[in-house]
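Okay, structure first, notes after.
Shown here: the complex without one of its protein chains, the others still in place.
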Amino acid sequence: MGILDLTSMGEPQVDVKREIIGQLERLQDEIPEYCYQCAKCTSGCEAHRLLELEPHRIIALLKRGLIDEMVNSDIIWTCMSCFKCWERCPQKIAPVEILFLLKNYAVALGKQIPGNYTAALQSVLSKGLIQDVKTISTRTGETKSRRDVGLPEITKPVDPVKFQALISKMAVEKI
Amino acid sequence: MKKPRIGVFVCHCGINISATVDVEKVKEYAKTLDGVAVSKDYKYMCSDVGANLIKESIKKDKLTSVVVACCSPRMHEHTFQKVASDGGLNPYTVEIANIREQCSWVHDDKKVATEKAKKLVEAAVAKARLLEPLITSSIEVTPNALVIGGGIAGIQAALEIAENGHKVYLVERTPTLGGRMAQLDKTFPTLDCSSCILTPRMTEVADHPNIELLAYSEVEDIKGSIGNFTVKIRKKARFVDADKCTGCGDCAENCRLKGRIIDEFNMGLNKRSAIYLPFPQAVPLIYTIDPNHCLMLTTGRCGKYPLCVEACEADAIDFNQKDEVITVDVGAIVVATGFNLLDPSIIPEYGYTHSPNVITTLEMERLINSAGPTKGEIQLLDTKEKPKSITYILCVGSRDETVCSWCCRIGCMTALKHLYLIREKLPDAEINLCYIDIRSYGKGYEEFYRTARNLNINLFRGRPSEVRPTKEGIIINVFDTITNKLFEIKTDMVVLVPAVTAREDAVELARKLKISTSSDGFYLEGHPKLKPMDTATGGIFLAGFCQGAKDIQDTVAHASGAASRALTILSKKELEAETYIAVVDEELCSGCGICISVCPYQAIELITEDDKKRAKVNEALCMGCGACTAACPSGAMQQRGFKDKEILSMIEVLSK
Partner (left out) sequence: MTKKTLVFYPGCIMQTEQYSYEISLREILPVLDIKLVDVEGFSCCGEPLKSVNRMITLVLSARNIALAESRNLDIFTPCPICNLAFRECKNILDNDDKIKEKVNGFLAEEGLTYNGISKVIDLLELLYDIVGLDYIKKHVKKPLDLKAAVHYGCHAIRPSEIGRSDDSEEPRKIEDILEVLGVEAPWYPEKLDCCGGLLNMNLPETALTKTGEKLRSIQEQGFDLLVDICPWCHRQFDSKQKKSGETVAYSLNLPVVYLTQLMGLAFDIPWGKLGFNLNLSPVNTLVEGR
């Protein structure tokens, strides 16, 4: 007994689905089961027109347990985090949050993390901030540091070693 | 006859008429016609001012009849008849010339339209010259009602009419009241137990002093019309003495055919005896012998002796019992005969006939029901094991131009209800549902649908093409338009949600009642919005599913409505009889009787007077359909208000 996706010969990953739903519950977000596929999320998705993200289909595939298919694709990394889908969903479902969890799952599986995310993670790990403090340029092309413009020292973790220990622990944690 | 003085009143109907018809010219033309005493026009003749204009003119100009050139008689004939009556004329001396629907609205050319309007007025004037005052007689009303069908609709209607103090004959074809609702387990959306809410109502019917319950009976014949129907009812022999039977069931326990006959109440999921009670709470609580299977009744002998007779301590079995035909008089009839489910075997690709584990929702109701054949255990029909996977297919035959084009209106909610009940009993089973839309329109329904979505069910938006029972299980391929994927579902039980249809004998009963059916086979209502309980035949009303698909809530509301419609007749002592009925010219009638053969209301009889045969019209029964007047070869049969000479005078004008 069971269900088989004849297109990809994929079977529902019931356990992964259950894990993600459990995470949503712990985050106090609505579970995808209530989604009735009205596609209001996709109709207003900021990433849909340019990048073909279809949040409603993400929900449908999650409901069906076809998760590998999503985490093997770059599509989950196209969300702009505009939160319109969550805001406007008539069933209070948060596709954006589900996408975060799917990306987390992809990372946990060791899938390639695209773009600057790795750099950002490295930076947070080593310095506590997602990027180095910059010397910036004025409209007229002069370069200015924080001090040049009269700003105080930045605030950052005082004990980088302890901080690193914390983040490294987190990296293997799940919600 | 007094020389006629006719008043012609031409209406502008705002600009509805006057934009295309030159009202002034029509008015002036009318003045030139023979018999016309006065001709006037007004912007809205049907307004109070217009009505007063006519009333005053009747008095001042001593009118004998009135022609109003305006909209269709259906719209305002009644209005102007009342105006004439208020003005002191007989209401039937009003003639309408329809210069709106039949003239201004259908023409563009003002000249042509004006000429046509003139002719229509002239024809009306010609008829008005010949109009005779008519008197409306009244008929007494029989204050009793007949309700056909003892499902929840019939029960509700009967109780409401009886509560209002009228006698009700409730005819139910099967041995018990209850209808489909008696077969259900719990009911959506509130999940209250069906028999818990139904059986008290059934008992109320049985106990009500104003209701005569005629279960295991059928309507044979209906005569008469609104206010006075005569109904022949066949009380089928139960071969059990109703007064003696205690309902103990010893007979069924001992029947030689025990467990051998398909139990239709349980949708054939188990077998019963030849003497049976459909279900323990049946009302009336009387056993019935199935004449098609009982050995005594089919072969004349049952072993050495019939075991039921020996078992029955009350001595209630009576193989000599005969059908009894009784006649009752009623003033109104409520039809509440309910519905059938489509037999899914006519859609062979869905495998209903290929696997015992492909069943219908009604079969599932009996499987879930703790009083059902499995005591509420959901099990596979062959192995009796618990199913590990159950798959529902919605709209089986519904919304399908090749089978039933209509929506069954109960299937989605029934399936969702089942998912809920199955999930309670089988927490780990896989449950799948293939759907096109989920229609959850009623109060509390969408909320129920939301609850159902979180029952760990798999929804596939697509209609499977076939259900294929194999050795490994039942295989269903369904293309899910939500994920855009073809899925293979391997399941061990399939529940089809079949279309709903009219009862198999709906047409036959319709013929007896002289009511119509719509294209879906259900009974046709008077008006889909404004007269949902009426039929085209006066005094006959529809209640519940027999008019079209309804859940219980809608059925009960509809039945209360039908009862209230019936009461508008029953509560009157007298009804106004039809005015435009047929009359016989005794001089001309040859007594040929052709009229009798064409009258659909059995309103004419042949009498002999002074050795001469002639037709006589029963004024109470005649509905004024005109069939006899058209058929009469000697011109003796005439219809009041539409006599030949009146009609011919109009034709003469129009063909000039």
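Observations
Going in written order, the chains are labelled A and B, and every chain counts its residues from 1.
Methods note: a contact is a pair of C-beta atoms (placed from the backbone, for glycine too) under 8 Å apart; a residue touches a chain by one contact, two chains touch by 3 or more.
Keep in mind the model is a prediction, meaning the values are calculated, not measured.
Of the chains displayed, those contacted by the omitted chain across the entire assembly are A.
The hidden chain makes contact, of the residues A:Lys17, A:His56 or A:Lys84, with A:Lys84. Across the interface with the omitted chain, chain A contributes residues 23, 26-28, 46-47, 50-51, 77-78, 80-84, 86-87, 92, 94, 96, 99-101, 103-104, 107, 113-117, 120-121, 124, 128-134, 136-140, 144, 146, 149-152, 154-159, 162-163, 165-167, 169-171, 173-175.
The working rule: only the chains that are shown with their structure count from here on.
Centroids built from CA atoms put chain B at 60 Å from chain A.
Only residues 388-389, 430, 432, 438, 449-450, 453-454, 456, 458-459, 461, 473, 477, 480, 482-492 of chain B touch chain A when the two sit together in their complex.
The part of chain A that touches chain B in the complex is made up of residues 1-8, 31, 33-37, 57, 60-61, 63-64, 66, 91.
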